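Every protein chain of the complex appears in place save one, which is left out.
Right, chain A next:
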(Lines give C-alpha, C1' and ligand atoms only; values in the text may rest on other atoms or scores of the structure.)
Protein backbone atom coordinates (compact mmCIF):
# COMPACT_ATOMS: atom_id res chain seq x y z
CA UNK A 1 0.00 0.00 0.00
CA UNK A 2 1.53 3.29 -0.85
CA UNK A 3 1.17 6.29 1.33
CA UNK A 4 1.55 8.52 -1.60
CA UNK A 5 -0.24 6.90 -4.40
CA UNK A 6 -3.55 6.03 -5.75
CA UNK A 7 -5.37 3.88 -3.27
CA UNK A 8 -6.99 6.79 -1.57
CA UNK A 9 -7.86 8.46 -4.78
CA UNK A 10 -9.77 5.54 -6.15
CA UNK A 11 -12.84 6.55 -4.29
CA UNK A 12 -12.60 10.10 -5.35
CA UNK A 13 -13.34 9.41 -8.97
CA UNK A 14 -16.94 8.74 -8.10
CA UNK A 15 -17.16 12.26 -6.76
CA UNK A 16 -20.57 12.99 -5.33
CA UNK A 17 -22.73 9.86 -5.32
CA UNK A 18 -25.76 9.37 -7.42
CA UNK A 19 -28.24 10.79 -5.03
CA UNK A 20 -30.15 12.73 -7.62
CA UNK A 21 -30.65 9.68 -9.74
CA UNK A 22 -31.96 7.66 -6.87
CA UNK A 23 -33.91 10.18 -4.89
CA UNK A 24 -36.27 11.43 -7.51
CA UNK A 25 -39.07 13.93 -7.16
CA UNK A 26 -41.62 11.14 -7.26
CA UNK A 27 -40.42 9.50 -4.09
CA UNK A 28 -39.59 12.64 -2.19
CA UNK A 29 -42.62 14.83 -2.17
CA UNK A 30 -40.74 18.01 -1.88
CA UNK A 31 -37.11 18.76 -1.64
CA UNK A 32 -36.78 17.90 2.03
CA UNK A 33 -33.28 16.54 1.42
CA UNK A 34 -33.64 13.99 4.17
CA UNK A 35 -31.86 11.24 2.24
CA UNK A 36 -28.27 11.33 1.07
CA UNK A 37 -28.70 8.08 -0.77
CA UNK A 38 -31.72 5.85 -1.26
CA UNK A 39 -31.66 2.13 -1.84
CA UNK A 40 -32.81 1.19 -5.36
CA UNK A 41 -36.55 0.60 -5.50
CA UNK A 42 -35.99 -2.94 -6.70
CA UNK A 43 -34.28 -3.83 -3.45
CA UNK A 44 -37.25 -2.73 -1.34
CA UNK A 45 -40.12 -5.22 -1.17
CA UNK A 46 -43.46 -3.60 -1.85
CA UNK A 47 -45.23 -5.00 1.19
CA UNK A 48 -42.84 -3.72 3.77
CA UNK A 49 -45.40 -1.76 5.75
CA UNK A 50 -45.68 -3.09 9.28
CA UNK A 51 -47.29 -6.45 9.25
CA UNK A 52 -50.03 -7.08 11.71
CA UNK A 53 -49.84 -10.80 11.37
CA UNK A 54 -48.03 -12.18 14.37
CA UNK A 55 -47.16 -15.35 12.53
CA UNK A 56 -44.68 -13.77 10.20
CA UNK A 57 -41.70 -11.68 11.06
CA UNK A 58 -42.93 -8.10 11.10
CA UNK A 59 -41.22 -6.33 8.24
CA UNK A 60 -40.51 -2.65 8.35
CA UNK A 61 -38.70 0.07 6.46
CA UNK A 62 -35.56 1.31 8.15
CA UNK A 63 -33.77 4.57 7.39
CA UNK A 64 -30.16 4.69 8.56
CA UNK A 65 -28.32 7.84 9.49
CA UNK A 66 -25.35 8.15 7.19
CA UNK A 67 -22.74 7.96 9.93
CA UNK A 68 -23.73 4.34 10.57
CA UNK A 69 -21.92 1.85 8.37
CA UNK A 70 -23.85 -0.12 5.77
CA UNK A 71 -22.03 -2.68 3.68
CA UNK A 72 -24.37 -2.70 0.68
CA UNK A 73 -22.64 -1.54 -2.47
CA UNK A 74 -25.59 0.77 -3.19
CA UNK A 75 -25.26 2.59 0.10
CA UNK A 76 -22.06 4.44 0.85
CA UNK A 77 -21.39 5.83 4.31
CA UNK A 78 -20.56 9.49 3.83
CA UNK A 79 -21.09 11.02 7.28
CA UNK A 80 -22.31 13.99 5.19
CA UNK A 81 -18.66 14.91 4.78
CA UNK A 82 -16.73 15.96 1.74
CA UNK A 83 -14.03 13.69 3.12
CA UNK A 84 -16.00 10.51 2.47
CA UNK A 85 -18.16 11.39 -0.54
CA UNK A 86 -18.47 7.80 -1.70
CA UNK A 87 -16.87 5.82 1.10
CA UNK A 88 -18.13 2.24 1.09
CA UNK A 89 -17.67 0.55 4.41
CA UNK A 90 -16.21 -2.96 4.27
CA UNK A 91 -18.47 -3.99 7.13
CA UNK A 92 -21.95 -3.36 8.43
CA UNK A 93 -22.74 -1.77 11.77
CA UNK A 94 -23.94 -4.27 14.36
CA UNK A 95 -27.17 -2.35 14.95
CA UNK A 96 -28.09 -2.54 11.24
CA UNK A 97 -27.41 -6.28 11.20
CA UNK A 98 -29.50 -6.70 14.34
CA UNK A 99 -32.44 -4.79 12.89
CA UNK A 100 -32.28 -6.53 9.54
CA UNK A 101 -32.50 -9.80 11.45
CA UNK A 102 -35.71 -8.41 12.95
CA UNK A 103 -37.33 -7.68 9.62
CA UNK A 104 -35.85 -4.33 8.65
CA UNK A 105 -35.25 -3.33 5.05
CA UNK A 106 -32.85 -0.45 4.66
CA UNK A 107 -34.51 2.16 2.47
CA UNK A 108 -31.72 4.71 2.48
CA UNK A 109 -29.06 6.68 4.27
CA UNK A 110 -30.25 9.89 5.83
CA UNK A 111 -28.75 13.32 5.85
CA UNK A 112 -27.12 14.77 8.96
CA UNK A 113 -24.77 17.39 10.24
CA UNK A 114 -21.29 16.33 9.17
CA UNK A 115 -20.10 13.55 11.48
CA UNK A 116 -23.05 14.33 13.76
CA UNK A 117 -21.86 17.79 14.73
CA UNK A 118 -24.69 20.26 14.67
CA UNK A 119 -28.17 21.01 15.94
CA UNK A 120 -30.04 21.84 12.73
CA UNK A 121 -28.81 19.36 10.09
CA UNK A 122 -27.49 22.23 8.01
CA UNK A 123 -23.77 21.44 8.19
CA UNK A 124 -23.91 18.78 5.51
CA UNK A 125 -21.87 18.38 2.36
CA UNK A 126 -25.20 17.47 0.75
CA UNK A 127 -27.09 20.59 1.82
CA UNK A 128 -29.45 21.28 4.68
CA UNK A 129 -32.37 19.06 5.64
CA UNK A 130 -35.63 20.95 5.24
CA UNK A 131 -38.46 20.55 7.69
CA UNK A 132 -41.27 21.86 5.51
CA UNK A 133 -44.74 21.90 6.91
CA UNK A 134 -47.88 21.86 4.92
CA UNK A 135 -48.92 25.31 6.03
CA UNK A 136 -52.45 25.67 4.94
CA UNK A 137 -52.41 22.42 3.09
CA UNK A 138 -50.94 24.05 0.03
CA UNK A 139 -47.38 23.00 0.48
CA UNK A 140 -46.12 26.50 0.93
CA UNK A 141 -45.38 26.38 4.62
CA UNK A 142 -42.22 27.89 6.03
CA UNK A 143 -38.97 26.02 5.72
CA UNK A 144 -37.93 25.10 9.26
CA UNK A 145 -34.98 23.46 10.92
CA UNK A 146 -35.36 19.70 11.21
CA UNK A 147 -33.10 19.72 14.25
CA UNK A 148 -29.80 17.97 14.34
CA UNK A 149 -27.85 16.09 13.88
CA UNK A 150 -30.20 13.23 12.97
CA UNK A 151 -32.50 15.61 11.05
CA UNK A 152 -32.66 13.39 7.97
CA UNK A 153 -33.73 10.37 9.99
CA UNK A 154 -36.41 12.38 11.77
CA UNK A 155 -37.76 13.79 8.52
CA UNK A 156 -37.78 10.34 6.90
CA UNK A 157 -40.07 9.16 9.68
CA UNK A 158 -42.14 12.34 9.71
CA UNK A 159 -42.64 12.13 5.95
CA UNK A 160 -43.73 8.50 6.22
CA UNK A 161 -40.82 7.18 4.22
CA UNK A 162 -39.53 4.97 6.99
CA UNK A 163 -41.22 3.10 9.82
CA UNK A 164 -38.15 3.33 12.01
CA UNK A 165 -35.02 5.39 11.59
CA UNK A 166 -31.63 4.99 13.17
CA UNK A 167 -29.92 8.07 14.48
CA UNK A 168 -27.04 8.80 16.79
CA UNK A 169 -27.46 10.84 19.96
CA UNK A 170 -24.35 12.39 21.43
CA UNK A 171 -25.85 15.44 23.11
CA UNK A 172 -29.42 15.34 21.87
CA UNK A 173 -28.99 14.55 18.19
CA UNK A 174 -31.96 12.17 18.13
CA UNK A 175 -34.23 13.92 20.63
CA UNK A 176 -33.93 17.42 19.20
CA UNK A 177 -34.89 16.48 15.61
CA UNK A 178 -37.70 14.33 17.01
CA UNK A 179 -39.05 17.36 18.86
CA UNK A 180 -38.76 19.62 15.82
CA UNK A 181 -40.44 17.17 13.45
CA UNK A 182 -43.12 15.74 15.73
CA UNK A 183 -41.90 12.15 16.01
CA UNK A 184 -40.66 10.03 18.88
CA UNK A 185 -36.90 9.97 19.43
CA UNK A 186 -35.26 7.63 21.90
CA UNK A 187 -31.72 7.69 23.30
CA UNK A 188 -30.99 4.46 25.20
CA UNK A 189 -28.75 3.99 28.21
CA UNK A 190 -25.08 4.25 27.22
CA UNK A 191 -23.74 0.80 26.47
CA UNK A 192 -27.08 -0.84 25.65
CA UNK A 193 -27.02 -0.68 21.85
CA UNK A 194 -23.82 -1.52 20.01
CA UNK A 195 -21.83 1.35 18.53
CA UNK A 196 -19.70 -0.93 16.36
CA UNK A 197 -19.93 0.56 12.90
CA UNK A 198 -21.08 3.95 14.13
CA UNK A 199 -18.53 6.52 13.03
CA UNK A 200 -17.64 8.07 16.36
CA UNK A 201 -18.09 11.75 17.16
CA UNK A 202 -17.50 11.61 20.93
CA UNK A 203 -17.24 7.98 22.02
CA UNK A 204 -17.99 8.52 25.68
CA UNK A 205 -21.28 10.22 24.80
CA UNK A 206 -22.31 8.59 21.52
CA UNK A 207 -25.34 6.34 21.55
CA UNK A 208 -27.37 4.77 18.78
CA UNK A 209 -30.89 6.19 18.96
CA UNK A 210 -34.14 5.25 17.29
CA UNK A 211 -36.85 7.43 15.77
CA UNK A 212 -40.37 6.25 15.01
CA UNK A 213 -43.94 7.55 14.94
CA UNK A 214 -44.65 5.88 18.28
CA UNK A 215 -42.73 4.81 21.38
CA UNK A 216 -44.37 1.38 21.07
CA UNK A 217 -42.57 0.71 17.79
CA UNK A 218 -39.25 1.46 19.44
CA UNK A 219 -40.10 -0.51 22.55
CA UNK A 220 -40.99 -3.56 20.46
CA UNK A 221 -37.47 -3.58 19.05
CA UNK A 222 -35.45 -2.61 22.08
CA UNK A 223 -37.38 -4.29 24.89
CA UNK A 224 -39.34 -6.86 22.93
CA UNK A 225 -43.01 -7.53 22.47
CA UNK A 226 -43.22 -10.27 25.01
CA UNK A 227 -41.08 -11.19 27.91
CA UNK A 228 -39.01 -13.25 25.54
CA UNK A 229 -35.95 -11.14 26.20
CA UNK A 230 -33.68 -13.41 24.24
CA UNK A 231 -34.66 -11.72 21.03
CA UNK A 232 -34.52 -8.19 22.40
CA UNK A 233 -31.87 -5.68 21.57
CA UNK A 234 -31.36 -4.71 25.19
CA UNK A 235 -30.03 -8.17 26.01
CA UNK A 236 -27.54 -8.41 23.16
CA UNK A 237 -23.92 -7.78 23.97
CA UNK A 238 -21.60 -7.00 21.06
CA UNK A 239 -18.05 -8.26 21.59
CA UNK A 240 -16.82 -5.88 18.90
CA UNK A 241 -17.86 -2.81 20.90
CA UNK A 242 -15.74 -2.43 24.04
CA UNK A 243 -18.36 -0.12 25.56
CA UNK A 244 -21.20 -2.57 25.05
CA UNK A 245 -22.27 -3.92 28.43
CA UNK A 246 -21.37 -7.54 29.04
CA UNK A 247 -24.26 -10.02 29.25
CA UNK A 248 -23.79 -10.47 32.99
CA UNK A 249 -23.88 -6.71 33.56
CA UNK A 250 -27.03 -6.38 31.44
CA UNK A 251 -28.74 -9.04 33.46
CA UNK A 252 -27.57 -7.54 36.74
CA UNK A 253 -28.92 -4.13 35.75
CA UNK A 254 -32.19 -5.62 34.55
CA UNK A 255 -32.69 -7.46 37.84
CA UNK A 256 -33.16 -4.12 39.56
CA UNK A 257 -35.50 -2.74 36.94
CA UNK A 258 -39.04 -3.43 35.91
CA UNK A 259 -40.26 -4.18 32.43
CA UNK A 260 -37.54 -6.49 31.16
CA UNK A 261 -38.94 -9.75 32.38
CA UNK A 262 -42.64 -9.05 32.99
CA UNK A 263 -45.21 -9.88 30.40
CA UNK A 264 -46.26 -6.43 29.42
CA UNK A 265 -49.72 -7.51 28.32
CA UNK A 266 -50.86 -8.22 31.85
CA UNK A 267 -49.52 -6.50 34.94
CA UNK A 268 -47.53 -3.86 33.13
CA UNK A 269 -50.08 -1.01 32.76
CA UNK A 270 -50.86 -0.92 36.44
CA UNK A 271 -47.26 -0.16 37.27
CA UNK A 272 -47.49 3.01 35.26
CA UNK A 273 -49.98 4.40 37.74
CA UNK A 274 -48.92 6.49 40.69
CA UNK A 275 -45.40 7.26 39.56
CA UNK A 276 -43.48 10.33 40.70
CA UNK A 277 -42.33 12.80 38.07
CA UNK A 278 -39.76 15.45 38.84
CA UNK A 279 -39.84 18.91 37.31
CA UNK A 280 -36.22 20.16 37.23
CA UNK A 281 -36.34 23.75 38.42
CA UNK A 282 -33.11 24.66 36.67
CA UNK A 283 -34.72 23.86 33.30
CA UNK A 284 -37.13 26.78 33.62
CA UNK A 285 -34.66 29.07 31.93
CA UNK A 286 -35.11 32.61 30.72
CA UNK A 287 -34.79 31.55 27.09
CA UNK A 288 -37.68 29.09 27.40
CA UNK A 289 -40.39 29.96 24.92
CA UNK A 290 -43.68 30.70 26.76
CA UNK A 291 -45.62 28.30 24.57
CA UNK A 292 -43.21 25.53 25.49
CA UNK A 293 -43.49 26.42 29.15
CA UNK A 294 -47.29 26.22 28.87
CA UNK A 295 -47.09 22.85 27.14
CA UNK A 296 -44.81 21.63 29.90
CA UNK A 297 -47.28 22.68 32.57
CA UNK A 298 -50.15 21.14 30.63
CA UNK A 299 -48.26 17.87 30.25
CA UNK A 300 -47.58 17.75 33.97
CA UNK A 301 -51.23 18.37 34.76
CA UNK A 302 -52.36 15.71 32.32
CA UNK A 303 -50.03 13.13 33.77
CA UNK A 304 -51.20 13.97 37.28
CA UNK A 305 -54.84 13.49 36.38
CA UNK A 306 -54.67 10.58 34.01
CA UNK A 307 -51.86 8.54 35.49
CA UNK A 308 -52.46 9.45 39.09
CA UNK A 309 -48.92 10.72 39.20
CA UNK A 310 -47.14 12.87 41.76
CA UNK A 311 -45.47 15.92 40.32
CA UNK A 312 -42.62 17.31 42.43
CA UNK A 313 -40.06 20.01 41.84
CA UNK A 314 -36.47 18.79 41.90
CA UNK A 315 -33.15 20.52 41.73
CA UNK A 316 -30.27 19.59 39.44
CA UNK A 317 -27.77 22.26 40.47
CA UNK A 318 -25.03 21.29 38.00
CA UNK A 319 -27.32 21.79 35.01
CA UNK A 320 -26.05 25.25 34.22
CA UNK A 321 -22.52 23.94 33.77
CA UNK A 322 -23.55 20.89 31.80
CA UNK A 323 -23.73 22.56 28.39
CA UNK A 324 -20.25 24.07 28.79
CA UNK A 325 -18.87 20.74 29.93
CA UNK A 326 -20.44 19.04 26.94
CA UNK A 327 -18.90 21.51 24.51
CA UNK A 328 -15.50 20.83 26.02
CA UNK A 329 -15.67 17.03 26.18
CA UNK A 330 -17.40 16.37 22.88
CA UNK A 331 -15.05 18.49 20.70
CA UNK A 332 -12.04 17.08 22.55
CA UNK A 333 -13.03 13.54 21.67
CA UNK A 334 -14.04 14.65 18.19
CA UNK A 335 -10.64 16.20 17.51
CA UNK A 336 -9.10 12.87 18.40
CA UNK A 337 -11.55 10.70 16.48
CA UNK A 338 -11.27 12.76 13.34
CA UNK A 339 -7.49 12.62 13.30
CA UNK A 340 -7.74 9.47 11.21
CA UNK A 341 -9.10 11.42 8.24
CA UNK A 342 -5.79 12.30 6.66
CA UNK A 343 -6.49 11.09 3.15
CA UNK A 344 -3.79 8.43 3.35
CA UNK A 345 -5.82 5.23 3.47
CA UNK A 346 -9.31 6.23 2.37
CA UNK A 347 -11.41 9.25 1.81
CA UNK A 348 -10.66 12.42 -0.03
CA UNK A 349 -7.07 13.26 -0.75
CA UNK A 350 -6.26 16.81 -1.67
CA UNK A 351 -5.00 17.04 -5.22
CA UNK A 352 -1.27 17.11 -4.76
CA UNK A 353 -0.18 16.76 -8.35
CA UNK A 354 1.52 20.11 -8.16
CA UNK A 355 2.88 19.32 -4.72
CA UNK A 356 2.02 22.86 -3.79
CA UNK A 357 -0.96 22.13 -1.64
CA UNK A 358 0.86 19.71 0.59
CA UNK A 359 4.37 20.92 0.18
CA UNK A 360 3.66 24.50 1.08
CA UNK A 361 3.93 23.76 4.75
CA UNK A 362 5.59 20.37 4.44
CA UNK A 363 2.59 18.59 5.91
CA UNK A 364 1.14 15.59 4.16
CA UNK A 365 -2.41 15.87 5.39
CA UNK A 366 -3.00 19.59 5.94
CA UNK A 367 -4.52 20.37 2.59
CA UNK A 368 -6.64 17.25 2.66
CA UNK A 369 -8.03 18.07 6.06
CA UNK A 370 -8.57 21.70 5.20
CA UNK A 371 -10.56 20.81 2.11
CA UNK A 372 -12.34 17.75 3.44
CA UNK A 373 -13.93 19.06 6.59
CA UNK A 374 -16.77 21.51 6.80
CA UNK A 375 -16.72 24.70 8.81
CA UNK A 376 -18.45 23.37 11.93
CA UNK A 377 -16.27 20.26 12.06
CA UNK A 378 -13.13 22.37 11.67
CA UNK A 379 -14.37 24.60 14.48
CA UNK A 380 -14.86 21.68 16.84
CA UNK A 381 -11.53 20.07 15.92
CA UNK A 382 -9.76 23.31 16.72
CA UNK A 383 -11.74 23.73 19.92
CA UNK A 384 -10.98 20.17 20.97
CA UNK A 385 -7.32 20.40 20.03
CA UNK A 386 -7.04 23.47 22.21
CA UNK A 387 -8.81 22.05 25.25
CA UNK A 388 -6.58 18.95 25.10
CA UNK A 389 -3.36 20.92 24.70
CA UNK A 390 -1.03 20.69 27.64
CA UNK A 391 -1.56 24.30 28.65
CA UNK A 392 -5.37 24.17 28.58
CA UNK A 393 -6.03 20.57 29.62
CA UNK A 394 -6.34 21.24 33.34
CA UNK A 395 -8.61 24.23 32.95
CA UNK A 396 -10.97 22.73 30.42
CA UNK A 397 -10.93 18.99 29.84
CA UNK A 398 -10.27 17.98 33.43
CA UNK A 399 -12.76 20.50 34.81
CA UNK A 400 -15.37 19.36 32.32
CA UNK A 401 -14.93 15.78 33.46
CA UNK A 402 -15.49 16.94 37.04
CA UNK A 403 -18.68 18.71 35.98
CA UNK A 404 -19.74 15.55 34.21
CA UNK A 405 -19.40 13.61 37.43
CA UNK A 406 -21.43 16.23 39.29
CA UNK A 407 -24.16 16.05 36.68
CA UNK A 408 -24.39 12.31 37.15
CA UNK A 409 -24.50 12.72 40.92
CA UNK A 410 -27.33 15.23 40.54
CA UNK A 411 -29.36 12.66 38.65
CA UNK A 412 -28.48 9.84 41.00
CA UNK A 413 -29.65 11.94 43.90
CA UNK A 414 -33.10 12.71 42.50
CA UNK A 415 -33.89 9.26 41.16
CA UNK A 416 -35.43 6.73 43.53
CA UNK A 417 -33.54 3.96 41.76
CA UNK A 418 -29.81 3.82 42.27
CA UNK A 419 -27.33 3.89 39.43
CA UNK A 420 -25.89 0.38 39.06
CA UNK A 421 -22.73 1.70 37.43
CA UNK A 422 -21.92 4.34 40.04
CA UNK A 423 -19.14 3.43 42.43
CA UNK A 424 -20.35 2.29 45.83
CA UNK A 425 -19.04 5.33 47.67
CA UNK A 426 -20.95 7.58 45.29
CA UNK A 427 -24.34 6.14 46.06
CA UNK A 428 -25.11 7.90 49.31
CA UNK A 429 -25.45 11.62 49.59
CA UNK A 430 -24.74 13.84 52.50
CA UNK A 431 -27.44 16.43 53.03
CA UNK A 432 -24.80 18.96 53.96
CA UNK A 433 -23.41 18.68 50.45
CA UNK A 434 -26.66 19.88 48.93
CA UNK A 435 -26.92 23.43 47.67
CA UNK A 436 -28.99 25.66 49.95
CA UNK A 437 -31.87 26.17 47.59
CA UNK A 438 -32.72 22.49 47.26
CA UNK A 439 -36.10 21.88 48.84
CA UNK A 440 -36.18 19.02 51.30
CA UNK A 441 -39.28 16.89 51.28
CA UNK A 442 -38.74 15.49 54.75
CA UNK A 443 -35.92 14.90 57.17
CA UNK A 444 -34.47 12.25 54.84
CA UNK A 445 -33.90 14.76 52.11
CA UNK A 446 -35.46 15.96 48.90
CA UNK A 447 -38.10 13.86 47.19
CA UNK A 448 -37.00 11.03 44.93
CA UNK A 449 -38.60 10.51 41.55
CA UNK A 450 -39.12 7.85 38.91
CA UNK A 451 -38.71 10.11 35.89
CA UNK A 452 -37.87 13.67 35.04
CA UNK A 453 -40.28 15.54 32.81
CA UNK A 454 -39.00 18.53 30.86
CA UNK A 455 -39.09 20.03 27.37
CA UNK A 456 -36.71 18.63 24.76
CA UNK A 457 -35.84 22.03 23.35
CA UNK A 458 -36.38 25.53 24.68
CA UNK A 459 -38.09 26.75 21.49
CA UNK A 460 -40.11 25.58 18.53
CA UNK A 461 -38.06 24.79 15.41
CA UNK A 462 -36.54 28.00 14.03
CA UNK A 463 -36.77 28.95 10.37
CA UNK A 464 -33.80 27.76 8.32
CA UNK A 465 -33.17 31.30 7.15
CA UNK A 466 -32.84 32.38 10.77
CA UNK A 467 -30.46 29.52 11.45
CA UNK A 468 -28.24 30.64 8.60
CA UNK A 469 -28.30 34.19 9.89
CA UNK A 470 -27.29 33.40 13.44
CA UNK A 471 -24.53 35.77 14.35
CA UNK A 472 -22.50 33.33 16.37
CA UNK A 473 -22.19 29.67 15.56
CA UNK A 474 -22.41 29.11 19.27
CA UNK A 475 -26.05 30.26 19.27
CA UNK A 476 -27.05 26.87 17.89
CA UNK A 477 -25.40 25.16 20.86
CA UNK A 478 -28.17 26.64 23.04
CA UNK A 479 -30.69 24.17 21.61
CA UNK A 480 -28.91 21.32 23.37
CA UNK A 481 -29.31 22.72 26.85
CA UNK A 482 -32.05 20.26 27.94
CA UNK A 483 -30.70 17.20 26.18
CA UNK A 484 -27.03 17.36 27.09
CA UNK A 485 -27.31 16.48 30.81
CA UNK A 486 -28.79 13.01 30.16
CA UNK A 487 -26.02 12.39 27.60
CA UNK A 488 -23.32 13.37 30.06
CA UNK A 489 -24.78 10.97 32.61
CA UNK A 490 -25.39 8.17 30.09
CA UNK A 491 -29.08 8.00 30.99
CA UNK A 492 -31.99 6.91 28.81
CA UNK A 493 -34.18 9.74 27.52
CA UNK A 494 -36.98 10.07 25.04
CA UNK A 495 -38.68 12.93 23.24
CA UNK A 496 -42.41 12.59 22.51
CA UNK A 497 -44.47 15.03 20.48
CA UNK A 498 -46.93 17.37 22.14
CA UNK A 499 -49.11 19.97 20.44
CA UNK A 500 -48.59 23.50 21.60
CA UNK A 501 -51.36 25.99 21.75
CA UNK A 502 -50.97 28.50 18.96
CA UNK A 503 -52.41 31.25 21.11
CA UNK A 504 -49.90 31.00 23.89
CA UNK A 505 -46.83 31.92 21.86
CA UNK A 506 -45.97 34.96 19.93
CA UNK A 507 -47.77 33.82 16.83
CA UNK A 508 -46.27 36.31 14.46
CA UNK A 509 -42.81 34.94 15.10
CA UNK A 510 -43.77 31.30 15.30
CA UNK A 511 -43.92 29.07 12.32
CA UNK A 512 -47.22 27.37 11.76
CA UNK A 513 -45.75 24.07 12.87
CA UNK A 514 -47.12 23.84 16.36
CA UNK A 515 -45.70 20.65 17.70
CA UNK A 516 -43.00 20.48 20.35
CA UNK A 517 -41.13 17.73 22.14
CA UNK A 518 -41.59 16.74 25.76
CA UNK A 519 -38.66 14.83 27.22
CA UNK A 520 -38.64 12.04 29.80
CA UNK A 521 -35.37 11.08 31.47
CA UNK A 522 -34.99 7.89 33.49
CA UNK A 523 -32.35 6.33 35.70
CA UNK A 524 -29.69 4.15 34.05
CA UNK A 525 -31.07 0.99 32.43
CA UNK A 526 -34.66 2.03 33.25
CA UNK A 527 -35.27 2.07 29.49
CA UNK A 528 -38.10 -0.47 29.56
CA UNK A 529 -40.24 1.54 31.94
CA UNK A 530 -39.26 4.80 30.23
CA UNK A 531 -40.51 3.54 26.86
CA UNK A 532 -43.75 2.22 28.40
CA UNK A 533 -44.47 5.48 30.19
CA UNK A 534 -43.57 7.48 27.09
CA UNK A 535 -45.95 5.43 24.98
CA UNK A 536 -48.73 5.96 27.47
CA UNK A 537 -48.06 9.67 27.71
CA UNK A 538 -47.80 10.16 23.96
CA UNK A 539 -51.26 8.65 23.63
CA UNK A 540 -52.59 10.95 26.36
CA UNK A 541 -51.14 14.01 24.64
CA UNK A 542 -52.60 13.03 21.33
CA UNK A 543 -56.04 12.13 22.76
CA UNK A 544 -56.15 15.37 24.65
CA UNK A 545 -55.60 17.36 21.54
CA UNK A 546 -58.23 15.63 19.52
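The definition used in the following text is that contacts are C-beta pairs under 8 Å (C-beta built on N, C-alpha and C of every residue); 3 or more make two chains touch, one makes a residue touch a chain; residues count from 1.
Throughout what follows, contacts and distances are computed from a predicted model.
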item: Identity of the absent chain, which is to be given by its UniProt protein name, from "Eukaryotic translation initiation factor 3 subunit B", "Rab proteins geranylgeranyltransferase component A", "Phospholipid/glycerol acyltransferase domain-containing protein" or "Glutamyl-tRNA(Gln) amidotransferase subunit B, mitochondrial"; value: "Glutamyl-tRNA(Gln) amidotransferase subunit B, mitochondrial"
item: Option from A:143, A:195 or A:413 whose C-beta touches the chain left out; value: A:195
item: Of A:333, A:376, A:412 or A:535, the residue in touch with the unshown chain; value: A:333
item: Full-complex contact with the absent chain, from A:284, A:389, A:470 or A:501; value: A:389
item: Touch criterion as defined above, residue of A:79, A:322, A:377 or A:414 at the omitted chain; value: A:79
item: Residues in chain A touching the chain absent from view; value: 1-5, 68-69, 77, 79, 84, 87, 89-91, 93, 195-200, 202-204, 239-243, 332-333, 335-336, 338-340, 342, 344-346, 352, 355, 358-359, 362-365, 385, 388-390, 393, 397
